[in-house]
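Just one protein chain is left out here, and the rest sit where they should.
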Amino acid sequence: MNNEWPLWEIFIRGQHGMSHRHVGSLHAPDAKMAIKNARDVYTRRNEGVSIWVVEANNISASSPSDKGPLYEPSESKVYRHPTFFDIPEEVGAM
Amino acid sequence: MYAQMVKSEASNEDPEKLAEFQARIDADIKIEPKDWMPQAYRKTLIRQIGQHAHSEIVGQLPEGNWITRAPTLERKAILLAKVQDEAGHGLYLYCAAETLGVSRDELTEMLLDGRMKYSSIFNYPTLNWADIGAVGWLVDGAAIMNQVPLQRTSFGPYSRAMIRICKEESFHQRQGYDAIRKMAEGTPEQRKMAQDAMNRFWYPSLMMFGPSDKDSVHSAQSMAWKIKINTNDELRQKFVDQTVPQAEYLGLTIPDPDLKWNEERGHYDFSEPDWSEFFDVIKGNGPCNVDRLAARNKAWDDGKWVRDGLLAHARKKQSGNLAAE
Partner (left out) sequence: MSVSVSNDALHQFLLRMGDNTLILGHRVSEWCGHAPVLEEDIALANTALDLIGQTQMWLGLAGEIDGGKSADDLAFLRDAWDFRNVLLVEVPNGDFGRTLMRQFLFDAWHSIMLGRLMTSADDRVAAIAAKASKEVAYHLERSGGTVVGLGDGTEESHARMQEALDYLWPYVGEMFASDEVDAQMVAAGIAPNPTDLREEYDALVGRILTQATLSIPESQFAHKGGRDGRMHTEHLGHLLTQMQWLQRAYPGAKW
């Protein structure tokens, strides 16, 4: 049996009110140890207020070859962006 | 550098795909792990990032050599934090390499049995306390020359690891200079230690950049792929130009009688290191090669029962949880 510790992806909330952000990965025998290791590896410089760990195996990712169908259709929906609309200056901030 | 003389692989893949790949790199679009990439790019990167990671890990040893002899509590804490950072940097880099389909254990085994290399610099001993200053100032200084541009490297995970490393590394060189400055401004014995460290670390630091590669095909390919950003000679010159005034400030003599400012070039002229010594070190005949690898092998072998034990416990708990569901 392969006895390498599983790989975990580490997400850290840097400050209160922010989202967790992927910061890197590490190895640990289980989730509890992964959190502790993340604390020791990725918050040495006071970088976090909350840690998520996910075993790398459990992440499903989109495929780069699907880039066209996944992301390009939204490119034409320009009306979703506020700059699409001209508002007369007299109306004020909107 | 931390990755010296990395050979690139030749590609024999679909020319159209290769052209598309190169176009992305030329447009500064990062390559991510799941993207198509030439086998040669993948292999070269594994070699380069792996060697870089190994250098961080073996690099813990010469500085770790002084942790228990640091002369003040503050110096001990600073040094320990710094050497710990090297372990962290090794960890980030192994993780970047792992996204290319090689495991950390595989890379480790290749380091331990000599199939993979680490930087020549870490095969030199640290003999007096000023060496700790010299390593931070000169060795980290040389490493930073290479690492800063590598933040822009084409492979996403490598680039992100380098960004994190550079951010953390910025204190390393400063602490080294601070430590050796105390010595250079200290008692006659301390000055002697500082000069002794300078004498021993100057040429090995220049060797870190590797031999001239301006005519190397490997280097040209790696530069086209943006996994190498500058030539070895460019970086070495930059390092010398930056370091000479810093040494002058300390009143330390760089052990090169031919070192002098060249007005015309706008750079310092300097002597090449002894490249036969460099190749000896690379081949395993440096002053500390055997000891360094023995120390890493011992840590790995002695640690096996710990890694296995903790994993066995985790598996037991997991199967216990499943049974309870």
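For clarity, chains are labelled A and B in written order, and residue numbers in each chain start from 1.
As a working rule, a residue touches a chain if its C-beta (ideal position, glycine included) is under 8 Å from a C-beta of that chain, and two chains touch if they have at least 3 such contacts.
These figures come from a predicted structure and were not determined experimentally.
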{"item": "Option touching the unshown chain, where B:71, B:114 or B:284 are the choices", "value": "B:71"}
{"item": "Option from B:80, B:127, B:244 or B:259 whose C-beta touches the chain left out", "value": "B:80"}
{"item": "Absent chain, residues of chain A that touch it", "value": "5, 26-29, 32-33, 36-37, 39-41, 44"}
{"item": "Positions on chain B contacted by the hidden chain, ascending", "value": "57, 60-61, 64, 67-77, 80-81, 83-84, 87-88, 90-91, 94, 129, 179, 182-183, 186-187, 189-190, 295, 298-300, 302-314, 316"}
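We take it that only the chains that are shown with their structure count from here on.
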{"item": "Cα-centroid distance, chain A relative to chain B, in whole angstrom", "value": "29"}
{"item": "Partner chain A, residues of chain B touching it in the complex", "value": "32, 34-36, 81, 84-85, 88, 91-92, 95, 98, 103-105, 160-161, 164, 168, 307-308, 310-311, 313-314, 317-318"}
{"item": "Touch list for chain A against partner chain B, complex", "value": "3-5, 7, 23-27, 29-30, 33, 41, 44-45, 61, 63-64"}
